[in-house]
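A single protein chain has been omitted from the complex, and every remaining protein chain is retained in its original position.
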Amino acid sequence: MSSPDTNAEEIIEESIEPQEEPIIDEKREAFVASIKQDLGSGFIDSHIDPEIDVWIRVTQEAWLETAKILFEKHGMNFFNFLSAIDWKPSPFGREMDAAIDNVDDEVAVETEMEWGVAGGEKRFQLLARVHNPVANMGVNLKADLEGDFPEVDTWTPVYPGANWHEREVMEMFGISFKNHPNMVNLYLPTEFEGHPLRKDFPLLSRRAKPWPGIVDVELMPGENDDETEESGEET
Amino acid sequence: MGLSIRVPGLIKGLGVTFKTLIRTLTKGSHTVQYPRVKEAPTLRARGVIALHEENCTACMLCARECPDWCIYIEGHKYKAPPRRPGGKPRQKNALDRFDIDFALCMYCGICVEVCPFEALFWSPEFEFSEPKLADLLHDKDQLSKWMETVPDFEEYETGSEAKQLEVPR
Amino acid sequence: MNSEASTQQLSYIANQASDARVNIELETEGMTLNLGPQHPATHGTLRIIVRLDGEQVVSAEPVMGYMHRGYEKLTEVRTYPQVTTLVNRIDWLGSFANEVPFILAAERLMEVEAPARAQWIRTALFELSRIANVVLFLGDMAVQLGATTPVFYAFRDREFVLNQIESVTGGRFHPNFDRIGGIKDDLPKGWIQETKDVLVRIHSFCEEMEDLVVGNEIFQTRTRGIGIIPADTGLAYGLSGANIRSSGVDWDLRRDGGVGLIHDQLDWKVWTHPDGDSFARYWVRLQEVRESCKMVGQILDGIPSGPIMAKVPRIIKVPPGEAYVETENPLGVMGYYIVSKGDLVPYRVKIRSASFNNVSITPWVLKGVYVPDVISILASLYFILGDIDR
Partner (left out) sequence: MGLVENGKLPGPLTKLLNISRKYSLWVYQWGLACCAIEMGAAFASPRYDVMRLGVIPFPASPRQADLVVISGTVTDKMAPAVRRLYEQMPEPKYVISMGSCANCGGPYWDSYSVTKGVDQIIPVDVYVPGCPPRPEALLEGIVLLQERIASEDMTDRWNRDPIVVT
């Protein structure tokens, strides 16, 4: 798997970038501009995938305000989902990923946080999506959250469907929601401890059981399958 | 709404069941009389995994790609006589243990798909229930026995460019 | 149809109001009824705590998690091909459809596109899994209202669809057939003709259900005007699929979504119903099965020849980025939000499953209905537990 041929193939694959003119998505540009104007300082950043999707990042304080604006002004009345992302990489790194084990270099566990589209600053980031079924346009919203056990305004007054999603986020990430009508566990039994979707939550079975692939007898078969019978190279 | 309005739909429904009754009586039922007659699963059905032991080089690829970690392989290296006279002795792998835990297996077929040496095949057999959980761990002899039940690959539909494979016997 | 339903609705509300008055006079005591976790009326292990005042529901609170398997965490420790086989098991009745949005999202990040033949076969299997899924609903809804025959018919004809899915993918339930950049294998010989025969069978099944269930007066009385969901409420709760189309919202991602599948090259129709009640939800789904049959028939006639896999690296590493792709699955809108860091495993996958949102409306819609209607409403909302709890 770590043979040099595959790496070369991947590099070639990556280097063939589609050489197209940048498409200007007027509909989404106008939409982002309008949101920016309405939110003022609450608006932080945005990202547009032309003709595909749009991301908007707002401040924690403007979270509820954004929902109201989207619902009332932009007809985004379809509620898709609300969730969160933990951007702090898992401290166990390799232990959690079986497939990493066959890459025998770079064991170093990454601890630096690295954010996705529309950027980020904090460990926890809320992620929500709403959709306008008439104009057929959806928007992904993000908001950075302060602290280890953050608190943010609930969306339930605007989107009642957010109720269960917020309960799920509370239980999976430990993010609580102000003024939520029923902030109790959704899935897990009450005696469950920890927040499973946080990256530092360990999957104990995975650590208890030895990975069967670790006992190695020979090199991984590379591209030259015919020669593997003869390949006597020692590692 | 009197009784007269409420009846036609019911009569129609009864007509459907009556038609089904007639069809069952004349054309026979759908039932497969299981212990005596067995249905034939399709050729690609994923029933149980068979091992063609000669092709296995203990390369561990299947064990690594298995999402359930349910394949256990052990092997050792040995020096085989050179293929050409005067050549160096070749290093080969011998397979000591090849177990698949069918209690844990999720029958996804990733191991069969990733095997670069065509040592693993799907057999449509499905009858291997056990009263003891440990018996569901099939060793390499058992897995080789399943090889007899592996059907040949079927031909492809017209318009396909896929290459027809063959099962080693 | 609309006027009749609205009169029924009015009489229903009047009945409820008069009953409420009776209840005050009789001074019934409140009672808590516990449906589930295992109950014939719940598909799987949903538990609903219903507080009753006499025969009327005061409040209903679903208790979930009896089927929570931690999908979103497990996807973080599995490689992309392993995730594909895992997500099969979310909506187990239409399992191939679960893979499609995930694969499409990964394809968008990798900037590959499946060849035409793969897309056509993908769409055919997507629609076949819809048929396999909804056919069971058509029988199951009737059985929950007390009619046992339709479920036997549904299981009988569903087997043929499953056979067709199995003879291509190898799995009756969990195909694990979709791949990033194409599909795993090509069609076996004779499959197209066999599938056409099965479609004829499904067509006649739809006719039977039309006569047996939809036309049945008892069924109509039990479902017309029951569990009405207005369009705007449904949207705000995130209802999707046939549930929202039966409230009169003309929105179908197969037509409007414009992702990776070839529905726009086919001739079909999106059915809606203005009533928004249990009957409408049944009726819309019945029409959907017919449309799916029509679509599969057209696909079978027009599958182009060619390769089935695009060129992708053998070891799949998805470049860094984020993508959200949703498709119109049998139960509604299903989407995957993939966050990739260029690794073998996804960094985070948010699974937007349809039933989770569809069921979140139950506390709202069950308020004020009678106990027998709870069952018909739950059945008509049509959820699958794996899709709720993940």
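We call the chains A, B and C, going by the order they appear; numbering starts again at 1 in every chain.
Simple rule for what comes next: contacts are C-beta pairs under 8 Å (C-beta built on N, C-alpha and C of every residue); 3 or more make two chains touch, one makes a residue touch a chain.
Because the structure is predicted, anything quoted here is derived from the model rather than measured.
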Partner chains on view for the chain not depicted: A, B, C
Option touching the unshown chain, where C:D53, C:E113 or C:E159 are the choices: C:E159
Interface residues of chain A (partner: the chain not displayed): 187-189, 192, 196, 201, 203-206, 209
Hidden partner interface residues of chain B, rising order: 29-35, 38-39, 41, 47, 67-69, 101-108, 126-134, 136
Hidden partner chain, residues of chain C it touches: 37-38, 44-45, 65-70, 73-74, 77, 85-86, 89, 92-93, 136, 151-152, 155-156, 158-159, 172-174, 385-386
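FYI, only the chains that are shown with their structure count from here on.
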Chain pair showing more contacts of the two, A-B and B-C: B-C
Whole-Å separation of chain centres (CA-atom averages), chain A against chain C: 25
Centroid distance [mean C-alpha coordinates] between chain B and chain A, Å: 36
Whole-Å gap between the CA centroids of chain B and chain C: 28
Sequence positions of chain B contacting 2 or more other chains: 65
Where chain C touches two or more other chains at once, by residue number: 79
Partner chain A, residues of chain B touching it in the complex: 57-61, 63-66, 69-77, 83, 88, 90-93, 116-117
Residues on chain C engaged by chain B in the complex (per definition of touch): 78-79, 81-82, 85-86, 117, 149, 153, 156, 159, 163, 166-172, 174, 176, 184-192, 208, 211-213, 215-218, 220, 303-308
Contact footprint of chain C on chain A as seen in their complex: 1, 6, 9-10, 13-14, 18, 52-53, 55, 77-81, 83, 85-86, 90, 96-100, 114, 116-117, 127, 129, 133-134, 136, 138, 140, 158-161, 163-165, 172, 185-189, 196-197, 199, 201, 203, 206
